[in-house]
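Apart from one protein chain that is not included, each protein chain of the complex appears where it belongs.
Moving on, here comes chain A:
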Amino acid sequence: SDSSSDSGSEDSSLSDSELQEAFSKGALKPGLNVVLEEGPKRRNDVNGLKQCLSEFKQQLAWVERLDVTLGQVVDPISQSASNKDAVDPENDFQREMSFYRQAQAAVLEALPRLRKLQVPTRRPDDYFAEMAKSDQQMQKIRQKLKSKQEAMERSERAKQLRAMRKYGKKVQNEILQRRQKEKKNMLNAVKKYQKGLSDKLDFLDEEQTSSQGNKKGSANQQIKKGPNAKRRYKNQKFGFGGKKKGSKWNTKESFNDVSSFRSKVAHNKGPRKGGKKALNKRPGKRARQKMKSRAR
């Protein structure tokens, strides 16, 4: 086996036969086996530590030391106490929250004790003394917070304005169209009356009731309205009375424009739209001539 044949000076502590036995048992895998040295031994003198601690410890009253050793405040929101062990140190927010909760637990435990010992914890409002951070520093902090808040508010306002403008524009368009339609209907009704087609003067009242009905239906209908495809095509071709002059010119763009080419229609491959009249398959000119000549 490879491992036993490769054994150099390193495996001199194990004889070849032992290695072979180990290999046959499956303890060794083929390939180069290197003796792993255990990591450098780290000292952990537990007894020394304990002795040192006992010598070093001071017997002071708690009020001198003010130390609290507690786990975190058990949050009703967090799942369970064992959640703490799963605090991912990389997750900054979770980690800082765990520190915060630990501090909270300590405070909740310590403050009542301090109050019992008559050590004041609340600073009275008129007690002015030097603080750890200067007033200037606190001003800077306040400025920074304010500017951040203002920036956020500004961006919020801008977003809202944008949204409002879009909506406003849409609403305005709808209103204009509705007004035009009403005007048209009104004119038609007046014309009908004038021409004598209808001798009711109902259109005056009609306007009020139909406009009410329209308001409810307009939201649904307005989305899909507009001229038909056929109407749109004819408008494009014949509308506005002034486009006919150059309408038969083949420009480069119109020649290259293949947008109206429907491949399925051209190759007669698409689904039959409502059964085109039994599909008139009249053969082409050449085929017909052939048929004629053959028939003769």
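Keep this in mind: a residue touches a chain if its C-beta (ideal position, glycine included) is under 8 Å from a C-beta of that chain, and two chains touch if they have at least 3 such contacts; residues count from 1.
Here is the rule we use: contacts and distances are computed from a predicted model.
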Answer for the undisplayed chain, UniProt naming, from "Geranylgeranyl transferase type-2 subunit alpha", "Ribosome biogenesis protein BRX1 homolog", "Urease accessory protein UreF" or "Very-long-chain (3R)-3-hydroxyacyl-CoA dehydratase", is "Ribosome biogenesis protein BRX1 homolog"
Contact partner of the left-out chain, one of A:124, A:196 or A:284: A:124
Hidden partner chain, residues of chain A it touches: 39, 42-46, 48-50, 52-53, 55-58, 60, 63-71, 73, 87, 89, 95, 98-100, 102-108, 110-111, 114, 119-124, 126-133, 137-138, 140-141, 144-145
